[in-house]
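With one protein chain held back, the other chains of the complex are shown just where they sit.
Chains: A and B, in written order; residue numbering restarts at 1 for each.
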Amino acid sequence: MPSKLKSPKALEALQKKLGKVADAGKVSISVCNGTACRPYGSNPVVEAFKTEIEKRGVADKIDFRITGCHGFCERGPVALIQPGNIFYQKIQVDDIPEIVEKTLLNRIVIERLLFKNDSVGNIQAQVDIPFYKKQQRIILGNNVKIDPTSIEDYIAIGGYSALSKSLFELKPEQIIDMVKASGLRGRGGGGFPTGAKWESCRNAHGDIKYVIVNADEGDPGAYANEGLLSGNPHSVLEGLIIGAYAIGAHQGYIYVRNEYPLALKNITIAMQQAEKLGLLGKDILGSGFDFNVRINRGGGAFVCGESTALMASLEGKPGEPRAKYIHTVEKGLWERPSDLNNVETWANIPLIINNGPEWFSAIGSSGNTGTKIFSLTGKVNNTGLVEVPLGIKLRDIIFDIGGGIRDGKKFKAVQTGGPSGGCLPESMLDLPVNFDELTKAGSMMGSGGMIVMDEDNCMVDVARYFLTFLEEESCGKCVPCREGIKRMRQILNDICDGKGQESDIDLLKELGAHLQDSALCALGSSAPNPVLTTINYFHDEYMAHIRDKKCPAGVCKALIHFYIKDNCPGCGLCVKACPTNAITFVEKRKPVILDQSKCIKCRTCYDICKMGAVGIE
Amino acid sequence: MKDKVSEIVKKYNKDKSQLVSILQDIQAEYNYLPREALNKLSKKLDIPQSQIYSMATFFRAFSLKPRGKHIINVCLGTACHVRGGELIAESLERQLNVKRGGTTADGKFTLESVNCMGCCATGPVVKIDEEYFGHMTNDKVEPMLKKY
Partner (left out) sequence: MSETVTLTIDGKKYTAERGRTVLQVATDNGIRIPTLCHNEAIEPYGACRLCVVEVTRGSRTRIVTSCLYPVEEGLIVQTASDRVIRNRKMLLDLLLARCSENEVIKNLAAEYGVTQPSFRQEYWEKNDCIVCGLCVRACEQVVGVSAISLVNRGISKEPAPPFLEKATDCIGCGSCYYVCPTHAIKMEDKNGVRRIHNWKVEFKLKKCSKCGIYWAPEAQLEYIRRKADLPVGFFDICPNCR
């Protein structure tokens, strides 16, 4: 570890030194060990690389790096090799000796590990893969270049130079002007202009002010913040320190979601390293500016993503929101002016300082500048973290980057904005993805969840899913949220159970309007969105449940039954798998018999049958 | 028990605002939040018992009951839900013979549901202790449990 940096010159010198090492022309390999690669077994892959490199004694010839998320989670575990920009996917432990021998030591590409595309064939370079082609990875792109637990790696690619520039060349007001000019809007969902928020906080009355990183990304199905915080924690920290200087805060907080152990670990390491190097703490880089950070773990409560609830939790109280008639930039944490921004918002700051606001505002579209990270999941072929310029069409993300729908199924809806967002149908696919258009369509940007659904997903069930989630996650303080969500969920349950009435639709709409008007915080006021958008865009599906007592997607258990088709070869696989012994074997080459009275509709037989001989109707 | 709680409180400089972190550490120590530990904490931090109980019951991460040797987290985030996460949860409930939040009679497993673990691309996902299992299907549940 280098010693404490006491001036901008010292940082520059270190940067040069580390940069030279990085440019030494060695072959390098970055292996993803982000959270999403772990279920694929990236841990053993990483270990195998270490062992292999050591065994061969080639550590000095290969620049081996364990990194955070590369984005293309669908194909994990993945790795990127330089020179050549070679992208390997679905790497298994057995592949490692060959990768080291052939590619790393002898620069021979292993065709088998490349991304394959039916129309083009094997693609070697990461940039040429359709998943990456339409992306603009100004934030996430650095993930492959750095080991998130190494501050040297971050400094080598120019890290903390924006901080140095801010402290020594810019006045706080100038920084705020730059952020304002960039057009950056809050990436946590609401899209409030960041510069204006900073300015209000700077101008707010009071000597003690706080800056806060909201890393309590609670939207189920969104992990964009996780990928960023665990993959490049220093970029967030650097943005935070710059913000603190601009606003005039000397204490910051990073509130990390409880379910993100890797992000928590990496940001903690980052903080300790920055302190050791004099980039955090007293007299940062010899500038005279003091700033300390405390990391807080969440306790598993979605509502704590709401700023006032998060602040309550930081004060050691239950995460109950309070009315924001007096803004948190004036009276926030401990009733003092507090600026809270999302992880991704903070990570944009060093880029704006380094490259200038004009560079930033040239990306995206007017009023919606810059890029946004989405976690593209659900029924698309290419799931993963994608970063795109704002204003790109939904269709481009889902079909070009996402590669369309899995298994040749038909697109039905895309859900954005998590439980506060909505489900948009096929007719909206040409919608430009930005804060305003999504809101107009009844959905939201949220923290960047984008969940694609196909014909096998029931939209009434999806609405019920979100309400069940919100019912569990509501803090329970205000009546509209606590009681209203419960009633809406009961009605949706009834509809899914075939007990719905046509008047239920109107009651849901009335309740929805009431929550939007009267709930205390954004969790409650946006809670009806998944219901209202599905009623709006998928009205027929509701009516099928209510009038015909049918679930067209074959999801709602009370409205479907399983049956054995004539092509059943009687292999008996399902007989063994059935948890309730509802299926009886007759004889080989004769269809098995399913006893409806014993069937619990668990779908095991449907999933296990290789012949497609189990039907749902 | 006395010393552990004191140690943890000391680590946080008796800072009441760090209550969530303190409770996390106590839970990490005992695998749940034992009542005696919370009473001790109430005295050490000079916070009424009622307010500590309020915190312990507000946040989902905390358990007031002893938990099993292995903690199973079945993900019910949206991405996992649209790929059948609920069916995996039901299958786990059947095979372990416990409901969500419950611990098996032999104390081996506690089944908990979680709304997203940040690896949505591989849904449905189950996590047992520190190990992740992706692309789950019903027939993979039994072999997975057998590993423990």
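For the reader, a short list of remarks on this structure follows.
The rule is short, and it goes like this: a residue touches a chain if its C-beta (ideal position, glycine included) is under 8 Å from a C-beta of that chain, and two chains touch if they have at least 3 such contacts.
Predicted model only: the values in this text are computed from it and were never measured.
When you scan A:475, A:492, A:575 or A:602 for touch with the missing chain, the hit is A:475. From the options A:322, A:409 or A:557, the residue with contact to the chain not on display is A:322.
Note on the undisplayed chain: of the listed residues B:5, B:19 or B:52, the one touching it is B:52. Mapped onto subunit B, contacts with the missing chain fall at residues 35, 48-54, 57-58. Residues of subunit A in touch with the missing chain: 301, 303, 318, 322-323, 325-326, 471-480, 482-484, 486-487, 490-491, 494, 507, 510-511, 514, 517-520.
The criterion applied here is as follows: only the chains that are shown with their structure count from here on.
Annotation: 22 Å between the Cα-based centres of subunit A and subunit B. Residues 35-36, 38-40, 73-74, 76, 217-223, 226-227, 258-260, 263, 296-302, 313-319, 375, 377-379, 383-384, 415, 418, 449, 451, 453, 457, 462, 465-466, 469, 473, 475, 577, 579, 602-604, 607-608 of subunit A are the ones touching subunit B in the complex. Those residues of subunit B that touch subunit A in the complex are listed here as 15-21, 23-24, 51, 54-55, 58-62, 76-84, 87, 90-91, 94-95, 114-123, 125, 132-135, 137-139.
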